[in-house]
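Missing here: one protein chain of the complex. Every other protein chain is in place.
Chain IDs A and B follow the sequence of writing; residue 1 opens each chain.
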Amino acid sequence: MPRASTAYLAATLSLVLLLAGLVFHSCHEREASRDLLSRLSGMVSWLNLTDLCLFTEASYTRHPSMTDLNTPFQDSPFSFEHFPTGALVAPPPHLVRTNGQID
Amino acid sequence: MARSIERQRHILDFTLASILRRKGKNGALLAVYTLIIFILSSVLFFTHALRQEAQAVLQGTPEIIVQRSLTGRYQTIPLDYAETIRGIRGVISVEPRLWGYHYDGNTLANYTIVVPGEDAPPDGSIDIGSGISRVREANERDTMGFSGFDGKPRGFTVRKVISAESQLISADLIVMSEHDYRAFSGIPDNQATDLVLKVRNPREFTTIAEKIVRLLPDTRPIVRNEILRTYNALFSWRSGLIIVIFSAAALAFVIFAWDKASGLSAEERREIGILKAVGWETSDILFMKFWEGLAISLTAFLLGVSLAYMHVFFSSSFLFAPVLKGWSTLYPDFRLVPIISFGQLTATFLLTVVPYVVTTILPSWRAATIDPDAVMR
Partner (left out) sequence: MIRTHDISKVFNAGRPNEFTALNAVSLDISLRDVTILKGPSGSGKTTLLGILGCMARPTTGRIFLAEREITSLPERFLTDIRLKTFGFIFQQFNLIKGITALDNVMVPAFPTGEKHASLKRRALESLEMFNMGHKADSKTEWLSGGEAQRVAIARALINRPTIIIADEPTAHLDTRLSHEFMEIMATLKADGKTIIMASHDPIVYDSDLGDRIIEMRDGQVVDAGSRA
């Protein structure tokens, strides 16, 4: 029966090594993805894209950088958010700047 | 030195034995704390990786885009606005940009149609994103039908399915020629969705934007760094869902801390009294409490963070999928390039391990300093 502290320290060390391994993994992956990211960048230039394709529910969740302030309120000025991912996507900063604080 | 280490190890042995004595309670504590850290770290990893990827990939985004508003909503822009803008000093080129949405009633999905400036597919052909290929089960050389602005169906041959490796920007795209898109969408020949500008000096973006608004008051220029900043603000802490998650985590933590801070049980106090009576100093007792707090919180932290990393980067955040999908029927696989921010890792550590250890030590301070003779009574 190993001593309790030995077992604990061994387990903790393993977890630390696991985390270290994951950190290594991320560094390695970043290096390996350089090509991929430049290909994506190239596609963005070719197609003049402005947004990532994350949430295709609504126009203002699909193209948050292009949207105007009124689109989320298209039903009525007081309408609540009815697209779930609208809760994730905050209004872009430049809208806030040109149209005032939205809180 | 060796004595100090051995002393700590003895104290640690004793502490672990105490923890194991209440396996159920401490096991549950560890599990829940790990879960909290897992969720928190998953959110942090996901949002950070997404933001970094957006920054890297959107570097090629247009320098300035000019939209036109009518009735407060953005509308198509007349091409002669381009003439006016071309006259502004510092503007190298102004090109029309054509793009728009298409809602597919069959699949209940929204697509984005884009027309590239050059190397567009020949008339009658389209390139489709991997997401569209999936929901419509369409492959190269298949013919796909879409209903245009006039309700009439039109057929297109799939020239290419855009590789899934770029799905984070292309999953829902249909790339077609200008001629086809104008016919399909009904945009008049003298208009475009918006205008794309190239500028000589990037530092002039704001000045040029201001000039455009002055010349054409119904336009709204959007500048490249504003586009990039949109993605930095995405998932900001003010987004409703993030607030809910972080509040839940904070609440759970308060519950833990309450349990600890509400003082020691009589049993625990008695045990500390005995330890002091047989020769343990106050510092030994405090170290014991320190190890007790650390054993649980450090393990929870390491486990939670590692699992979060694997959740986000090995399995594309599958637990968040319902939230990220919302009502979309077309969604990308959130396969992100792994990245760990040491700042976030440190902050998570300081916010989870340190307070827990402190709330374990502090309530015991009083008990740790009692005179051992109290246990004689």
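Here is the rule we go by: a contact is a pair of C-beta atoms (placed from the backbone, for glycine too) under 8 Å apart; a residue touches a chain by one contact, two chains touch by 3 or more.
It should be emphasised that the depicted structure is a prediction, and the values quoted were computed from it without experimental measurement.
In the whole complex the chain that is left out makes contact with B. Contact with the chain not shown here comes from a single listed residue; of B:39, B:275 or B:298, that residue is B:275.
Taking the complete complex into account, B:9 is the one of B:9, B:154, B:182 or B:229 that touches the chain left out.
Listed for chain B, the residues touching the missing chain in the whole complex are 2-7, 9-11, 13-14, 17-18, 21, 271, 274-275, 277-282, 284, 371-373, 375-377.
By our rule, only the chains that are shown with their structure count from here on.
Centre-to-centre separation between chain A and chain B, using Cα means, comes to 3 Å. Of all residues in chain A, only 3-5, 7-9, 11-12, 15-16, 18-19, 22-23, 25-26, 29-30, 33, 36-37, 39-59, 61-66, 68-71, 81, 83-90, 92-94, 98 touch chain B in the complex they form. On the chain B side of its complex with chain A, the touching residues are 9-10, 12-13, 16-17, 20, 50, 53-54, 56-62, 65, 67, 69, 72-74, 97, 99, 101, 109-112, 114, 116-119, 129, 131, 162, 165-173, 175, 194, 196, 220, 222-223, 226-227, 229-231, 233-236, 238-242, 295, 298-299, 302-303, 305-306, 309-310, 313, 323-332, 337-340.
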